[in-house]
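For this depiction, one protein chain was excluded, whereas all remaining protein chains were kept in their positions.
As written, the chains take the letters A and B, and residue 1 is the first residue of each chain.
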């Protein structure tokens, strides 16, 4: 009872005394929790929507029959249906159709069309059935009717009864919106129509994308799967729900984990800030705590009190953080979509769901780091002899515990080891740990480094002393390095992260720019409204494109998705003419290239992206088989190229080889080199004038380049945001620790006033001190940041996105950042010094706390 | 009346880093006794007080407070003993700046889980009855020390330890404070050890002891 009262009095007294620092600490925790929580919410929303979408597409199916290639011959359908174990089988055709008129504004304006047999789908995917108008019950069988999910209707701005024109390659299909779907996941854009009509209109007569199977209750799934697999032969894959989940998971995993880690970095920075603020507060209260101990408070009571204060801070900050995080997530989803601009979840508009589990996790994390931040200073506070602590001037002793050269050394050593470790579960866990260890080690090493640096500086200065202010500053910095280091830690953590991210992003961006130059050699690129259109252009249409006047050279390309592993997202197969002797003329090759003479006669060469090497072990010189036409054909990996466009893997092969194997004469893209002296716009005009000109996506090289770089910047928007927040938190930390220190040093300032320093001199002293400290922090932060960027560029990126890049140091940008940081720090010191020097100096001397 | 001495030191020795501060010191303080301890700087006056308060541990010897032994190493027991039997007055006042005077004075009661009804009376007794809700920064040095006296006596401790209580005060105020300490100690039936350099201050005690390298000796007035 009275213990609680005492506790409350002390708490309120303390909070009254340092409103600003508490506010900063709360804001730090709040930001950390908010960022982590919001990114988690957005990711969960996206992944949930994505997996709900893929679940609704497969419904209650036990097993899905798909081909490695996008479609397979429908004649396999009766064979599969008549398996004795099969209770229901629902054939489906999935086509990505282009939305005419959207190609200029959207990157890939595609609408997923599912052709299904309502009678057979009813038992497996009831959610995907169309709801026809009251008076036309059998509209689900109609030739021109399409049923759209709510998200698709909204996206296309159509209603029941409206006309909808879709494209497939050079073809246009006009359909009638016949109604909605029984229960489509709210965020998924999909259209459903009769399978017969879909095959017909979308040039896929005779082809299916998949067959969903429901087995008799007694059938053994594993046995049946094995039997069916051997019966269907190569080129077919049998996919279970677990595979789907794995694929969805794989699709965005690296991206999600990266964002989550960044969020945790924000939380970490926040935690450090709380730590610094708690350390300073405790140092300042040493004498008070000692008095309480003398008056009869036990160690446990003191510890409890300090932890209670920290815990309360953490609770308030974490609660506010949850609220802010939810709001941020809602705003982010609203304006940027589920992938925050990165393009992983096209065709989805997810909705936010509050998850108590996740909220609990981030709440506990927020409170936990605050408690941890309070624990060390609290523990130190109870450990001191109260009689000693009661005497003023013993603060520096308190900070002795904060020197952890052994910890710093250990962290840095471990980091060096972790950098060399392989990824865990395809995630660069050790890479991230190494970054964290570098940060912790750097921060822990700071007091020692600062002491050494300023000590040396001060010694050198002692020989040629100039002025009281500078002497005072250097003396303080060299002797009270513990306190200085606390302010420095925040700067170090945020600046080094900023430097690391800037180097990584700039390196990436320049690599992408180089890459774009290499992969976009032609003047004009022509393709269908959507990428990897299932139909593309027929040979006749290709002829029309090729015969447009003014073309010097034209390369035709066919690309399609291929499923090699049901647990992974599909890879992309690109068939195009490739200079077999000098593949680097066509592709952005890495050094791994097989000389043409090393290719066996019976093998077709393929060139694979770096991801194929990591994910499928398609190393140079390896013989592989691909599910293309003749399954006995041997392919040999003839080289590895860099691909920043497709992180799940891509294979390039000669168009002639592809045509020979598959008999598919269609193409989807054309690269056009314009004759000398011919205006690019002239060619564009001529292409537009083709009978199917409206269906063409014509992009001059520069446009693609600009769009790609804009997309790149967009996908890093969140990164920039997080960076800014980390810097903001770091600066808050500087401001908070300087103002806290200024308060703890009021007596010192009062004394200096007494002995004749003017207020301006005291302020200058503080500013020089802050500037020197920040400058030192920036230098160390820069070194640490470069080290972290090396890990990001050479460990984390290749491990999570499976591509390599060249390192670039954006010097001017870094200099600007350093300058901005220094200015901001000095401004915050200036602001923080105000109360310190405005207080009555005489009273400050008398005050013995 | 109680015949057990409130404080008994038996053969106490204490050294800091090979510098002997106290050696084989014995001393008994009877209940209700008010003594002043004088001595040169560095002779160990503060160490003596810290040992008595259980804030520091003797290298050898025993200390009994109200007949109970101050067990070496038992931090919690020492704290509880201190909380209950002792009141402290410091040279630097040590009033918590963010608590009101009433709250400051209530601290020992709260720590001892006692009702707070004596706080106001105690503040009134030291002449600050109408300033209970003021904060320490609104007070002068003499007033702060009055608050400290109230805090030292509010929970009816058996022994007051005062370490240079007037060291930071001007002579007139100092005299006032010393009289107040004496009056309040006596009024509360407590004993007191007053550590001071000032003969004027020492003169307010029942008897004056001088601490030297040879121990405590009574100085005749």
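To be clear about the criterion, contacts are C-beta pairs under 8 Å (C-beta built on N, C-alpha and C of every residue); 3 or more make two chains touch, one makes a residue touch a chain.
Here, contacts and distances are computed from a predicted model.
Asks: For the chain not present in this complex, what protein name does its UniProt entry give, out of "Ring-1,2-phenylacetyl-CoA epoxidase subunit PaaB", "DNA modification/repair radical SAM protein", "Putative AttH" or "Protoheme IX farnesyltransferase"?
Replies: "Putative AttH"
Asks: So which of the visible chains would the left-out chain be touching?
Replies: Result for the missing chain's touching partners among shown chains: A.
Asks: Of A:118, A:281 or A:780, which one is in contact with the hidden chain?
Replies: Only one of A:118, A:281 or A:780 touches the chain omitted from view, namely A:118.
Asks: Pick out which of A:5, A:60 or A:141 touches the chain that's been left out of the picture.
Replies: A:141
Asks: Among A:199, A:559 or A:799, which one touches the chain that has been omitted from the display?
Replies: A:199
Asks: May I ask which residue of A:6, A:129 or A:667 touches the chain that does not appear here?
Replies: Hidden-chain contact among the options goes to A:129.
Asks: Using the touch rule from the top, list residues of chain A that touch the missing partner.
Replies: 74, 77-78, 81-82, 91, 115, 117-120, 122-123, 126, 129, 135-143, 194-197, 199-200, 205-206
Note that in this section only the chains that are shown with their structure count from here on.
Asks: Quick one: report the Å distance separating chain A from chain B, using the average Cα coordinate of each chain.
Replies: Inter-chain centre distance comes to 64 Å.
Asks: Once bound in the complex, which stretches of chain B touch chain A?
Replies: Interface residues on chain B, with respect to chain A: 46, 50, 53, 55-56, 75-76, 79-80, 82-84, 86, 88, 90, 92-94, 96-99, 103, 107-114, 116, 137, 141, 151.
Asks: Which positions of chain A touch chain B when the two form their complex?
Replies: Residue list for chain A touching chain B: 1-3, 5-6, 9-10, 12-14, 16-17, 287-288, 291-300, 385-387, 390, 392, 843, 846-849.
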